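One structure below.
Every protein chain except one is present and positioned as in the full complex.
In order of appearance the chains are A and B, and numbering begins at 1 in each one.
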Amino acid sequence: MILRAFRYLGQHTLRYLAVLGYASRMFGIVLCAIPRLGRRLRLVMDQLYFVGNHSLLIIAVSGLFVGFVLGLQGYYTLNKYGSEQALGLLVALSLVRELGPVVTALLFAGRAGTSLTAEIGLMRAGEQLAAMEMMAVNPLSRILAPRLCAGIIAMPLLAAVFSAAGIFGGYLVGVGLIGVDTGAFWSQMQAGIDVTGDVGNGVLKSVVFGVAVTFIALFQGYEAKPTPEGVARATTRTVVLASLTVLGLDFLLTALMFH
Amino acid sequence: MNKSTLDALVGLFVLVGIVALLFLALKVGNMSALSFTPTYMVSAHFENIGGLKVRAPVKSAGVVVGRVAGISFDDQRYQATVTIALEQRYHFPKDSSAKILTSGLLGEQYVGLEAGGESDSLAEGSIMSMTQSAIVLENLIGQVLFNRAADGGAKKEPPVMRK
Partner (left out) sequence: MQGSDPYVMANINTPLAALRQVDFSYSPGERLILSGLDMVFPRGKVIALMGGSGSGKTTVLRLLGGQLFAQRGTVEFAGRDIAQCDTAQLYAARRRMGMLFQFGALFTDMSVYDNVAFPLREQGDLSESIIRDLVLLKLNAVGLRAACHLMPSQISGGMARRVALARAVALDPELIMYDEPFAGLDPISLGIAARLIRRMNDALGATSILVSHDVEESFGIADYVYFLAHGKVAGQGSPAEIRASDDATLRQFFDAQPDGPAPFHYPGSSLEEDFGVTTLRSTA
């Protein structure tokens, strides 16, 4: 009985390690194919449109709403300690360091990640990937690499838009609605936020998240079973896996950067 | 959608993103840390720098006039050597003093400059002679205890015997 449990665990671990190794190898191949895209910019541009422009609206609106909430909640909490002048600093720090990169990555996984997975899964189901291979074109460089490149470029830009929209939202609520002094709002923020330390690290985080989320979406689509349930399950796995990875990486990166 | 429309939209997206990044960097962040105003280097020796860090502000009369550029240990004199980058537009007399102060009670440490009286000014590479080290809490406590002990010992002299 115990032996069976061990064997089950062992098999599962070995299978998981095999998948991890296979995924790492594919990641290396796709990453190395990106520099060669310099001559095929059109492919990257097309993908940047699907991944970036289509996500812009949801990211900006979400950022605005999160900024509203931060302004409100931040005020209520700071007010207890008489430090409501620091509202600008609170809103900006929360967004730039954490919420900007992380929430953007989660939204990106849900919106762009799922569409990438579904698109590639359906290409596999329709034998398009096999057809491409038979035409001596490597789908990893032709299909996956441009999408990964677009994800890496789009994510930091989207995170910046999220943070900027959030700060604006916090400003609207804090200064416009509640009446915090506008000068204090901005000056405390500017005094407390370090460009390389906070903004720079936030950008670095979003780049790492971009790589992780996009590649997970691509891998799940590429390895999906070529059936409707297979594609559906792969899409779900993308969201779950990408979200968990983002949160885990966030902890790791925060510990490394802000110690 | 034809290529040029797509390119324009993608360009717009990238532009919006870069504008947001610039907004964060300039309006939100502390860009003075990356200011490119010309500076000149001056150094000072301290017995103890306490918690002073590189890029800590150097203030005079409460206004930031420079930044701490480097901190090193002089193993000839067994003292800390602090290199300060002062903004070119501010001149200080040669006998100005540098103190390591704390902002607030338990805040970050910074270097405070007090102007002296000499007519010659500090220049690139000058060494400030008058310095005051940071107040280290343990030494302070030790000093208080020592003083109390000394006072108590003095008071322990036997009272004058009156016959």
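To be clear about the criterion, a residue touches a chain if its C-beta (ideal position, glycine included) is under 8 Å from a C-beta of that chain, and two chains touch if they have at least 3 such contacts.
Treat the numbers as computed from the prediction; the structure is a model and nothing was measured.
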Contacts of the unshown chain among the visible ones are A
Touch assignment to the omitted chain, from A:9, A:32, A:61 or A:130, lands on A:130
On chain A, the omitted chain is touched by residues 126-128, 130-138, 142
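We adopt the following convention: only the chains that are shown with their structure count from here on.
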When centres are defined as mean Cα positions, the distance from chain A to chain B in whole Å is 39
Chain A partner, complex, touching residues on chain B are 3, 6-7, 9-10, 12-14, 16-21, 23-25, 27-31, 33-34
Seen from chain A, its contact residues with chain B in the complex are 42, 45-46, 48-49, 52-53, 56, 92, 96, 153-154, 156-158, 160-161, 163-165, 167, 186, 189-196, 198-199, 202-203
